[in-house]
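Every protein chain of the complex appears in place save one, which is left out.
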Amino acid sequence: MSVNPTSAEIAEKAATKTVSETVEPQGARAFEPPAQEPAPPRLFEEVLLAVDNVSLRFGGVTALAEVSFDIRKGEIRAIIGPNGAGKTSMLNCINGFYHPSEGKITFRGEARRKMRPYEAASGGIARTFQNVALFKGMSTLDNIMAGRSLKMKANLFWQMLRFGPAMREEVEHRRVVEDIIDFLQIQAIRKTPVGKLPYGLQKRVELGRALAMEPDLLLLDEPMAGMNLEEKEDMSRFILDVNNHFGTTIALIEHDMGVVMDLSDRVVVLDYGRKIADGTPHEVKRDQKVIDAYLGVPH
Amino acid sequence: MNLLHQIFVEPFLFMGEAPDLLLQVLWEGFVSGILYALIALGFVLIFKASGVFNFAQGIMVVFAALTLVGFYAMGVPAILSLALAIGVMFLLAVTVERVVLRPLVNQPDIILFMATFGITYFLIGFGELIFGGEPKQMITSQLMLPEGRTNLEIAGGFVTIQHIDIAAAAIAVVMIATLGIFFSKTRIGRALRAVADSHKAALSVGISLNQIWVTVWFAAGIVALVTGIMWGARSDVSFALQIIAFKALPVLILGGFTSIPGAIVGGLIIGFGEKIAEFYWGPLVGGGIESWFAYIIALIFLVFRPQGLFGEKIIERI
Partner (left out) sequence: MIYREAGQFKSNYAADMAVFPLRQDRIGIFVIILLAYSMAYFGSTFMLQAVLIPFLIFALAAIGLNMLVGYTGLLSLGTGAFMGVGAYACYKLMTIFPGVNVIVWIFVSGFFAAGIGVIFGLPSLRIKGFYLAVATLAAQFFLQWTFNRVPWLYNYNVSGAIEAPRRTLFDVHIVGAAATPQARYIVVLTIVILLTWIASNIVHGRIGRQWMAIRDMDIAAELMGIRPFKAKLMAFAVSSYYCGVAGAMMVFLWYGGAEYNVFNIEQSFLILFMVIIGGLGSLIGSFFGAALIFMLPIAMGAFLPAIFAPLGIRVGAETIEHLRFMILGAMIIFFLIVEPHGLARLWQIVKQKLRVWPFPY
């Protein structure tokens, strides 16, 4: 059975979020549904991550200025904005690659200012990258296995022998990795060096690598950049499935407004490092400041 | 306690007691600093234009000097030898561009770096095969460079200054100034800075990468030749000099890979530092610390200020 939901269906699914249902292909792709009524938004209470008055400066350049928003447990949160608005910088702050010059970030109720990226990772934040950042010399399998690093504990001694606990652990995690490979439908490229894969598959492997960390919060930096329509549909489905099956909270940056509107529960809009809007896709779409930022205002 | 005294008090007392010795040491440091700076300058030229960290620059110094002396030994007049050596450096630049750089374009920096090890080894073997491995005398007087020495009476003693050192310093200054003007004022200089910023962008506006590479490698070859003459005049010409050429690496760490003033200041710091350390503190540990002192300074720099004295802090992006 071929499963290829159209964007309309994705929208529907995003709106209703019926868990783990397979969407039957219906309707022609060419058919664009008329403007829908916004579905009743999903409600999320518990705040997973709060960004509080964060500013980021490089010398004289201000990348972020007093940005505040929160990400709630279980939701899909989109960060949008024109190029150079500071979206990637925001993600970099969240997972500790940059350190905010001011303000604080609270993750699971714990405030922090300075943190190394690997500490963020062990706290349960995973991410993918705008320009694919896979380990090019390694196979798909090894890439995703590398994502299990945090969960693997066998010490050097057993690893030297590749025996006992070390081997048991390898097999155990291999099983988890194979599940992810099945989920993303990349069985055939298991042992291919990722450098040789086409772009769309690389993005998928990268998602797999992030999933292997079993994160609480998954940051996706333009997961659909440079993809064609079908690849975008596939990727959207994976994102929704991850959110539904595993309950993973997702924050994503995306330029394709259709995708953003369909996938996300709430949207925060950045422009020149400042937050200019925050709310449901429906609200944001009508916000005058957002329209100005994207279309420009006559001066 | 006694050790602390030996480390922190005695050397300074000694400096005060014999200011002429101190001046002599400083002068020595200055001269070797200039020479380090010249080698480092060759590195910087190539790094700026092609992004290649040219490990072979030190060997090019020796190779250039050896070529010059070698031609002279074959009976070619001194000035003609000089011209021939320049010609050889040009051929070298063309060959390197053809055989090494062009096939390796767009490879990771580290691959190009390792390729220059290959150049290093090839030049050592080639130079010795053609001109022989035994140490040779630099043809200082034939090139009409000053010889001899002057004893300057200063501070109750005297400082000995080799005339060739003065010439070296003067030539170095002239050469650095020329290069500075060349790069900031001429068309090729502008093209070169464009290439340094981005190969692709430079190509797209019609700058010939190959021509630029040949130009900088040739320029670096000339710098190497001059350095080789100066250095050869102070000691013999042989591939044993390569160990000194390695000293340019710490200089670069201090000065940053892309900064010409950095190369000069770095060279001087290393030059002064190692002569003073060797003379005043070396005896405490049995001498010979000149062989590693520069590297340890560089190591400390790397830990605390990896971008060098004049480099800008690099913002990593993902």
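For clarity, chains are labelled A and B in written order, and residue numbers in each chain start from 1.
The criterion applied here is as follows: a residue touches a chain if its C-beta (ideal position, glycine included) is under 8 Å from a C-beta of that chain, and two chains touch if they have at least 3 such contacts.
Keep in mind it's a predicted model, so treat the numbers as computed, not measured.
> Of the residues listed, B:25, B:65, B:93 or B:124, which one is in contact with the missing chain?
B:124
> Any idea which of A:84, A:109 or A:137 touches the chain not displayed?
A:137
> For the chain not shown, which residue from B:138, B:192, B:253 or B:277 touches it across the whole complex?
Only one of B:138, B:192, B:253 or B:277 touches the chain omitted from view, namely B:253.
> Considering the entire assembly, which residues of subunit A contact the chain that has been omitted?
95, 97, 116-118, 120-122, 126-127, 129, 133-138, 142, 145-147, 149-150, 152, 154, 156, 159-162, 166-167, 169-171, 174-175, 178, 209-210, 213
> For subunit B, which positions touch the chain that isn't shown here?
With respect to the unshown chain, the touching residues of subunit B are 53, 99-100, 103-104, 107, 109-111, 113-115, 117-126, 128-129, 133, 243, 246, 249-250, 252-253, 285-289, 291-292, 295-296, 298-299, 302-303, 306, 316, 318.
Note that only the chains that are shown with their structure count from here on.
> Starting from the mean Cα coordinates of subunit A and subunit B, work out the distance between those two points in Å.
Measuring from centre to centre gives 50 Å for this pair.
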